[in-house]
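The complex appears here minus one protein chain, its other protein chains still in place.
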Amino acid sequence: MTDSVKLKIDGKEITAKAGQTILQAAAMAGIYIPHLCAHRELEPWGSCRVCTVKVNGRPQAACTQPVAEGAVVESETPELVNVRRALVEMLFVEGNHVCPSCEKSGNCELQATAYRLGIAAPRFPYTFPKREIDASHPDIILERNRCILCARCVRASTEVDGKHAFDFVGRGVHKRIAVNAEAGLAGTSAAATDKALSVCPVGCLMKKRVGFAVPVGQRQFDEKQIGSEI
Amino acid sequence: MSEALSTVVKEACTAADRDPTRLMDIVNQVQRKLGQVSPTAMDLIASELGCQRVEVESVVSFYAFLSAEPQGKIVIRVCNDVIDRLEGADAVLDAFADALGIRVGETTPDGRITLMTTPCVGMSDQAPAALINSHVLVDLDPSKARHIALQLKASGDPHRLVTKLGDGNNAHELVQSMVHNNIHQTGPVVFAEFAMGSALRKALSMTPQEVIRDVKTSRIRGRGGAGFPTGMKWDFARAAPGDRKVVICNADEGEPGTFKDRVILTERASLMFEGMTIAGYAIGADLGILYLRAEYLYLRALLESILDERRAAGLLGKGIGGKAGFDFDIRIQMGGGAYVCGEETALISSCEGKRGDPKNRPPFPAQKGYLGRPSVVNNVETFCCVARVLEQGAGWFAQLGSKGTSGTKVLSVSGDCKRPGVYELEFGITLAALLKLVGAEDAGAVQVGGPSGQLVGPASFERTICYDDLATGGSIMVFNRSRDILGIARGFVEFFCEESCGYCTPCRVGNELLKERLDTIIAGRGEPSDLAYLEELGAIMKLASRCGLGQTSANPVLTTIKHFRPEYEARLRAPQRGEQRRFDFNAAVAGAERIAGHQSVQHGAHEEHGTAE
Partner (left out) sequence: MSKPKVATTSMCGCFGCHMSILDIDDRILKLVELIEFDKSPINDIKSFTGRCAIGLLEGGVANDENYHVLKAFRENCDILISVGECAKNGGVPALRNPIPLQECLEEAYLRGPTVYNPLQVIPNDVEIPLLLDKVYPCHEVVKIDYHLAGCPPSADTIWETLVALLSGKPVALPYSLLKYD
């Protein structure tokens, strides 16, 4: 039995380990596929769909689709780049993402992905939803206006922190992140040192009293594009 | 915490063996008894089950029939499906609201009666319909609604509203419902006479492999709509490692305009259970689950009694049909009001006591399904067909139907026709022949396969109903030439907005965006570029969505643009002077004008800033 698999991504032949996802295999081979809900330390989730690729002609999320021998994967095609842009634009118009007043700006993966995709303005109209902020916790703020429902905190809190402090409630466009206590975040066992906070790709789940700690120009994505480490 | 709440919650948890995977049963029971699953109840359920309260809240918030807020002892749910609305559901809803003195979503001040709307309840052939608790009221009109409201205020007993019983088993003492079967045409497969045990005995005389071979030979494909070859699905599950396999029957008939499973469940449940048992034998399962949509709760007692009958006859339980080692039994899992649970992996999530979120594939259910066990999920009608394949022979079945699609299809026909109801017909019938059969002389458009299918016009009426041409899980909605095509599409888009689980971006956001632009066009503020916008958005949703719901939810817009483009174009205007037509200045400034008590000086103002030649 062989545990290595050969496949092609955008014409480049790569070798992957059996059981890896396409996203993982691509990263190992130095190919960046844009993604938001996926996080290398967490179980695959498959909700943002930004990593959508075509595998033998069929659309699949690269973060949940396992590699297969001989698979032909398309990623950087004009069609798929347009789909990715549209998905990121959807995330922007769905929430209230006011970058100039957000502490995460410059270190935000949503923003950085939009930069990399070259999005100047979304093609879709903004929805300006009303969302609740939970500031009850002494050390953490939950700013739902910026949430992209990626479930990184949900997964990190259960998989890593062993707390299950977060989960989703509601469905459709009313789906939102909830906390494991009627009284709000202060009633949960969540702590500022939790993995759940550090994996948040946007400025939704943040430590209080940090603010704009790093000057403009020195932040994570000011000069370097997201994915440039791959 | 009240003692009553504590007792009800503990009873519900005990009845479910304190098993977190049976959370649906627990919250359904608490909801029925207390009219809500309150935050306090959530805390208590979590501590009884040893799970987190946010998991309970997550489930309660997902299903339309569950509520964290208090609801009345009586909940009226008026069906607001497109067909029901064409038949006058809005006036019925208004009459209820008026007679009860409340608005939709509210509860009467005495806390007794709550008024809500609900998507298709599977009664499109006798619309408008409403659910009052688990009782189904059909053929409503405003005066009936007013009368019902008064009766409910006076007696508080919804059962007393049931006056005339329906036909067939609708009149059964365990059902006692006003619902009519409206079976206009029976066929040789589903609605033919059936002797309990006849198909199973034949199956048990064969090896499981031979049973699967016959199912494959019959060329039967899934009747729920997707049309996956049933034999192949069973083969995967049989081959999958694992000793506790599961057979699940999908009776979450939620596709608007589909009600054939309701009639099959009413009249041919034993045939369906027989098919499930045959599947259990074929794949080596010991557990069967019938996932029954919450709207069909009124059928549960009948279905339980049929299961008991089959147990008593040795057709369920241990050593079925005298076959040592073949142990198989079926339980009924009630849903909670969520269309997405008709998607097989969402249905499995729900059976496991979770939100009805679809799962990532792979693994497929046949590899890892319910609680990680290899599982086969088939539609109600599929199991009936399989039982008949075993009873009558694969060759007999395969020669029915069209060249590419074997067997019969039970169609649910509703809308603008003389004889709405259920028809069992061989595959391959043309739409025109079907329309003639149902008495739809003035058909201008037909929605084939429900909102997730397509709306076709007269140019397509010579097409045939089969998997290779016009596929349908059973829904056929007929619209006459006077109906507003964009209004129909709008109704379906709204349905998908309500029913999207919200897991993936393209479906969650995309449907809202479709609705926004469709509303703009309907309001007369659309422009020609909006069609390309809608087509692109729909294509992105189709390509990138995670499950069948999102992949098909743009169909109402995409197929109406494709087949009824002039209906759109008639409402579109080219923009003037580079303005966005959808921006409505008068509406945007109206609030401030009201507050300030004077009109904006900008109405009709043009020259102030100077306009060059």
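Here the chain labels run A and B in written order, and each chain numbers its own residues starting at 1.
As a convention for this text, contacts are C-beta pairs under 8 Å (C-beta built on N, C-alpha and C of every residue); 3 or more make two chains touch, one makes a residue touch a chain.
None of the values given here were measured: they were computed from a predicted structure.
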item	value
For subunit B, the residues touching the chain missing from this view	575, 577-580, 582-583, 585, 587-593, 595-598, 600-602, 605, 608-613
For subunit A, the residues touching the chain missing from this view	92, 96, 98-102, 105-106, 111, 114-116, 118, 120-122, 125-126, 128-131, 216, 222-223, 225
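We take it that only the chains that are shown with their structure count from here on.
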item	value
Subunit A and subunit B, separation of their C-alpha mean positions in angstrom	32
Contact set on subunit A toward subunit B in their complex	44-50, 52, 59, 61, 64, 66, 82-83, 86-87, 90-91, 93-94, 123-125, 127, 148-149, 164-175, 178-182
Footprint of subunit A on subunit B - complex, ascending	39, 42-43, 52-55, 57-58, 61-62, 338, 340, 355, 360, 362, 497-506, 508-513, 516, 533, 536-537, 540, 543-546
